[in-house]
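Heads up, one of the protein chains got dropped from this complex, but the rest are sitting where they should.
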Amino acid sequence: MTEDPNVAMARARRYALLGKLAPLIFLLLLVIIFAILQPRFLMSLNIFNILRQVSIFGIIAVGMTFVILIRGIDLSVGSLVAVTGLCAAVVAKGGVEGNFALTADGTGFHWAFAALAALAAGTLAGVLQGMAIAWLAVPAFVVTLGGLTIFRGIALTISNGGPVSGFSAEFGWWGRGLVGPIPVPVIIFAVVALVAYLVLTQTRFGRAVYAVGSNPDAARLSGINVNLVTIATYGVIGFCSGMAGFVLASRLNSAEAVAGTGYELTAIAAVVIGGTSLYGGTGGVVGTVIGALLTGVLMNGLVILNVSPYTQQVMIGLIIIAAVAFDAFIKKQSR
Amino acid sequence: MLKRTFLAAASAALLLGATALPSVAQSAAKEIKIFVSPLSFAFPHFVFMYEQMEDEAKKLGGVTLVVADGQLSAPKQLADIESAIVQGVDGIIIAPADADALAAPVQQAIDNGIPVVTVDRPVNGVPSVLANVAADNFAGAEAQGAAVVAAFPDGATIVNLQGIPGDKTANDRNGGAHKVLDAAGDGYVFVSEQAADFSRDKGLSVTENVLTGLTETPQVIIAANDDMALGAAQAVEARGLAGKVAIYGYDGSKDALRGVRDGILAGTIDQFPGQQGRIAVRTLVANIRDGVKPDSDNILIAPIAITKENLDSAERVGLIGE
Partner (left out) sequence: MNQSLDMDPVKTELPGRVQRSGNMLLEARGLVKRFFGVTVLNGISMSLQPGEVRALLGENGAGKSTMINLLSGVLQPDGGEIFLDGEPVRFLQPIDANHAGISVIRQELSLFPDLSVAEAVFAGHLPTTRFGRIDWKYMREATQSALGRLDLAVDVRAPVDSLSVAEQQMVEIARALTRESRVVIMDEPTASLSPKEVANLGEIIAQLSRDGVAVLYVSHRLDEVRAFCSTYTVLRDGKAISEGIVKDTTIPLLIRDMAGRDVEIGRSGAERSSGKAVLEVRNLASRPHGRVVQRVRDVSFTLHENEILGLAGIVGAGRTETARMLFGLDPIGSGDVLLEGESFAPSSPSAAMKAGIGYVSEDRKALSILPQRSVTENFALTGVVPPKLFGRNDSAGEAKLLEQFIETLDIRAASIKAPIATLSGGNQQKVILARWIARHPRVLIVDEPTRGVDVGAKEDVHDLIRKISAQGVAVLLISSDLPEILALSDRIITLLEGNVTSEVDAASATAETLMMKMTKHE
């Protein structure tokens, strides 16, 4: 009637491990399927393509992981990418043609100032949203939904609707350059993910993020300043958006107000596919990186197979649901 | 049925200039307010169109433009028109997001004695619209296809970057290019057709992916707007194929014209948005001040393909600098 508890326990442990690996297994399955259908999929050139395409929304997804871990959400990241990209572009170009000029002679600044402008603008925007969420007690969904249109409007105002393009080669290196065979954005993504991983798993702040997401009341009663953690977390995703905005502007050699449209959903999808719970408190950056890769592989593979754009949308949706269902199924088995 | 008249851009300008100019002198005293609802200021096309409208309004004198960004949203435009009616504007210019959804509010405005001119595309089923001033996306895409045929008379392998799936503009531009190239013979082969959603970012990444999937480099990339074409150009350059693939954009934007000048793009399509905007303002003002009706209620401007040879014909060529 009852089985040996040791056997049962071992099986539960095996499933628990499998649960952690579920997104990775799903990713490998997808890669194998694409590779069989189209061997060119595995060309090293294509692998780097995927990594490069993943890196920009991947950087945002890393920031989104922090936000979702504290039971939050950030819908404004796509618009913020446009704003921060334009900030970098405007500083690099010294103004916007036909709109305004920062310098009297119309010359631009060094790329480092452009990058700083993007990071500072992103962080500031994130912190401001975090303050509204923490202090005014407006739900994050509402604040960042407001941010989504506010930042898009600011981007349009800065750019006057048109693109700001044509940067120096140094500026362009951050989006288009290579270190050995590896594209620079991929390195940036890897560094951002690694730092985020260390912060979340090894530091007091990371632990506070998990605590606030797991049980905000318990966190508060343990002396954690929940408001401060919330604000800092939105600062983190703002910083990541700024980073993504700068890299995107560099990669496209152009910044415009419509850039980054829809990034928020891609980033949220990557985080959720990676196993981070929308209810906060569980998950992490490793899952998010896998989730981002899975999303990237999907978009790349379907184009390479020349699947009709209409069908693609259906397939992407189905595969996202399948990935999360697979994860949930494995986790249920371990219970 | 609307009477269709195709005019060359230059002659359209002359014709309407002729009817509208005298009226300025006659009744400059009447201050008029026109409400403008462009499709979206996120598109440089409409930003430029509106700038030209403002310039035209200034030239005519006594004309104030009130603008509200349509944000690609029919409900937003509907609400904007309703409030414009309440404010009591003298005329409305709209580039509708949805030809059917906006028919009712446009009819309502006309019923309230406010003349309406549509630009870029018409609304359906409202015969009392003063005029529709538009460039035909389908015709423009036909010009794009014709430019490809002219450059590659013996046929070509073609990658087609489409706009947002299901969008009317995207469908028309796709349809026009297909019509010409499919009719041009078996030599013209679409080796890949993918949506890149009118975005430079996706134009770049989709082209990267498409190039990986193809065993042979395509000869031509056609894109349903300039942003996607410029993104594709970057992907082509990154693969070391610059100059080996002829890339055609659409819209005649500043960046695209620079690209054509510098040999990055093979061509683009100019729909003369500035001309459309100016004609719309003049037609409307002439009607409000003098009750003049345009000769045709469907003023279509023929789009043309811009290549290095006829770069000077592009409307925005003066803005691209050296």
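Couple of notes before you dig in:
As written, the chains take the letters A and B, and residue 1 is the first residue of each chain.
In this section, contacts are C-beta pairs under 8 Å (C-beta built on N, C-alpha and C of every residue); 3 or more make two chains touch, one makes a residue touch a chain.
Keep in mind that this is a model prediction, so the values were computed, not measured.
Looking at the complex as a whole, the chain kept out of the display touches A.
Remark: the omitted chain is touched by one listed residue; of A:Gln38, A:Thr157 or A:Asn215 this is A:Asn215. When the full complex is taken into account, the listed residue touching the unshown chain is A:Gly281, out of A:Gly130, A:Gly281, A:Gly296 or A:Pro309.
Which of A:Val62, A:Ala92, A:Ile188 or A:Ile224 touches the hidden chain is settled by the complete complex: it is A:Ile224.
Interface residues of chain A with the unshown chain, by the touch rule above, are 1-2, 5, 7-12, 202-205, 207, 210-211, 214-215, 217-225, 281-282, 334-335.
We take it that only the chains that are shown with their structure count from here on.
Each chain gets one centre point, the mean of its Cα atoms, and the points for chain A and chain B are 34 Å apart. Across the complex, chain A meets chain B through its residues 38, 40-41, 43, 45-46, 49, 52-53, 98, 152, 156, 160-163, 165, 176, 248, 251-254, 256-261, 299-300, 303-306, 308-310, 312-313. Within the complex formed with chain A, the chain B residues making contact are 41-44, 46-47, 69, 162, 165, 192-195, 199-201, 204-206, 208-210, 212-213, 215, 227, 230-231, 234, 238, 253-255, 319.
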